[in-house]
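This is the structure, below, for whatever I ask next.
Shown here: the complex without one of its protein chains, the others still in place.
Right after this comes subunit A.
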Amino acid sequence: MIYFDRVSKVYSPTSVALDEVSFTIEPQEFVSIVGQSGAGKSTLLKLLLAEERPSSGKVFFESLDMHKVRNEDLPRVRRRMGIVFQDYKLLPTKTAYENIAFAMEASGKTEEEIQQDVPQVLELVGLMDKAWHFPSELSGGELQRVAIARAIVNRPDVIIADEPTGNLDPINTWEIINLLEKINELGTTVVLATHDKEVINSLKKRVITLEKGKMVRDEKRGRYIL
């Protein structure tokens, strides 16, 4: 489903973010990308989202070469990916409900679909009672659950989570990870970038380890080893 073919990203000769990274992600897999800060995790996800271009190599999403997709067509491809960020990236001028509804509106869903689906995902992440709160009125864990609800509401093929627990305490971290596991069990591919040792070791899923831009390990039931 996702295929990295000898992908490199060089910002400058002294700053190589990714160095000839190749791997394949199958549908419905749960893959963790681990590494220290600066190992290239975020760069890898940005390339997958076509937020940045690789210096060499190719990134495929199914049969699409992500960097040959025209700027106008990019939104349509991105609707098939749900994205979760460390800093949530919710729209501050919209309530929790509106933030989730926005992703549906943007992809042209009808009012009926929105009124039906948004409460459903709010229920799934357990935030029904906070639907009309603005982001500034929610805690970190709640914000991240809104962000996950927004990511899954369009029923994407893959969820891409970039350090989703980076700003959260252990209890909220587990809630978020459990949520991602639940989403994966329901049939969605999950790509999780993290440097949280506890999380990786308890997940017992596939782990791709990056070190200074190079892929050093790819294990089926990986552990956090650095």
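Keep this in mind: a residue touches a chain if its C-beta (ideal position, glycine included) is under 8 Å from a C-beta of that chain, and two chains touch if they have at least 3 such contacts; residues count from 1.
Following the convention adopted for this analysis, contacts and distances are computed from a predicted model.
Q: Just go with whichever of "Cell division protein FtsX", "Cysteine desulfurase", "Branched-chain amino acid transport system permease protein" or "Phosphoenolpyruvate-protein phosphotransferase" UniProt uses as the name of the absent chain.
A: Options "Cell division protein FtsX", "Cysteine desulfurase", "Branched-chain amino acid transport system permease protein" or "Phosphoenolpyruvate-protein phosphotransferase" considered; the missing chain's recorded name is "Cell division protein FtsX".
Q: Per the definition of touch given earlier, which of A:T110, A:S139 or A:N178 contacts the omitted chain?
A: A:T110
Q: Can you work out which residue in A:S12, A:S37 or A:N71 touches the chain that's missing from view?
A: Selected residue, touching the omitted chain: A:N71.
Q: What residues on subunit A make contact with the chain left out of this view?
A: Interface residues of subunit A facing the absent chain: 49, 51, 71-72, 74-76, 78-79, 83, 89-93, 102-103, 105-108, 110-111, 150, 154.
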